[in-house]
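What follows is a structure written as structure tokens; I'll ask about it next.
Partial view: only certain chains, each at its native spot in the assembly.
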């Protein structure tokens, strides 16, 4: 109820503050007999980890995950899986500046007012550090989905006003390889270069910038998603909007679709020679009536610029007096390169949950 | 679990098919002693009801709501409130055409595949008729919020490529009056006229068009929203995306915010002479760290064009054979005028739920 759990059947609960002892997650509801590839889970965390390149924060965290329960002889047992990620490089003294001052566009003021107390160090629970726990759990969800042939991939499609062209996702591994060849995680090499240069300039100016991530789900079976409130795209939307700094979500035709005519927008069904049903266009983004239709699921997530900038800003202190603050700590000039794997993780959690939920749609 | 409930503490469960006996809703968790203004609830339903004007469907439904339980001598008693809306004008024969044929961009195919059976009449459960139950429940949520001074208003801000300018929401009643003076429910009279003319042309061409609705929450106290997964905007996003035909959601700076720099985007805190804390700009859309900050909450919802058009379209039948279909039944050329009150209702359900949830943030 207090909002730290996500999912119904594949259900995670995360805990931990940025500068506390550890962060972690419990996964309850993962079926037994899934092979747990710990190296894969760690490799996913490595993609989110700070200190990867010049365009990410220099905080040093190995983000080494440890499984405490629920796995026996390399397989899930059906019992809750607890994963722990100790905090290592907590320079809490970087955060004395916000003990009594509210950082603009951060959660200092709202947490303080809601709870009357807050762990100010590094933003405490409101820190994006919490998403490491999601990535760990999401990696397990991906393993479950992979065992069913379902693949999820994302990349940075925009930074500021720089937009990547549409990218081919027919070969998922190729797509990922392309993306991982550059530090901004855009699968289009030319755009990637432009983005990196732009972010680097922003960083040098002590500023930050927003961006967008496009995500795709391939080989999703028909039938996932529960009408009427738990439509698949509604759940994906909530999942994405729950990620720090996300301000927008659209799937399929999205906002542009609201400008179209029905005669342009309708996706015409066809059956190919192998008997597969598909649609000629995919303005529905792979979801109709809230239920997956077998086409690739496609959605886009908009991230605002990181609130911590290295420039002086006016604000107020906890008494309401005028004050000035400038960013301390070690921060990202642009959050999207590290957020790619978070988007994928949250998508995987939604899909794994709905894959389990769909098992009972028909009596049998 | 099966997705027909929404909310945690102020929790609704809806039921009913487009051409069944009745649709309805149970509200569980409404506190006792709320005065129930049945006329107000009915007036909200009247705004969603079909047959209001030339630009809405001609199906005739009075949508008369009846309260079966939970209200005693005009007040809520703390027990579940059941509301029933009988279906009246069910021309089911209008729907023989989709028994064995899948309408493009409808839910016929996905429901049939997911469940192996479907009530095809009028789209059955996938029909937007279900939203009448949400409007009834949302009207009760609005009454609860009003008793706390919280107001929710929305209007049509775009139809196709026609966009309304920003509208003043300082006087909520005035805003509503303006909006209700025209059949498209845009609070800017000049734009409204343009929109109506455009929709009428689309209708005559047997086509449909999408649009956008902007929604505002005023006088929301600081502190609503639960980190980390149930952020207030994540819950609003899910609520909106669960409405039929919605393809996008953004709050505050939204998608445009992803193109901005942090130095432009940060909302600077100030304290005015009466001691109120506010921010100079509101790119955060009234929500920081997932928690309301006391500024107006602002978000936008994108609707795709209605899938049913009066033109012949190619499709397939249940055997996968090529077929042709053209719209029958009585449909809206543009869904947004009737959806304004649905957007408000879903926002009210989220806010009422989080207002209750926030009662336990601090021990006391």
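Letters A and B name the chains as they come in the text, with residue numbers starting at 1 for each one.
Just so we're on the same page, a residue touches a chain if its C-beta (ideal position, glycine included) is under 8 Å from a C-beta of that chain, and two chains touch if they have at least 3 such contacts.
Quantities reported herein were computed from a predicted structural model and do not represent experimental measurements.
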item	value
With 2 copies placed, total copies in this complex	4
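The working rule: only the chains that are shown with their structure count from here on.
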item	value
Whole-Å gap between the CA centroids of subunit A and subunit B	26
Residues of subunit B defined as touching subunit A within the complex	1-6, 8-9, 14, 102, 104-107, 109-111, 113-116, 125-126, 130, 158, 160-161, 202, 207-212, 222-223, 225-231, 233-235, 237-239, 241-242, 247-255, 257-271, 275, 277, 279, 283-285, 288-293, 302-309, 311, 313-316, 320-322, 357-358, 361-362
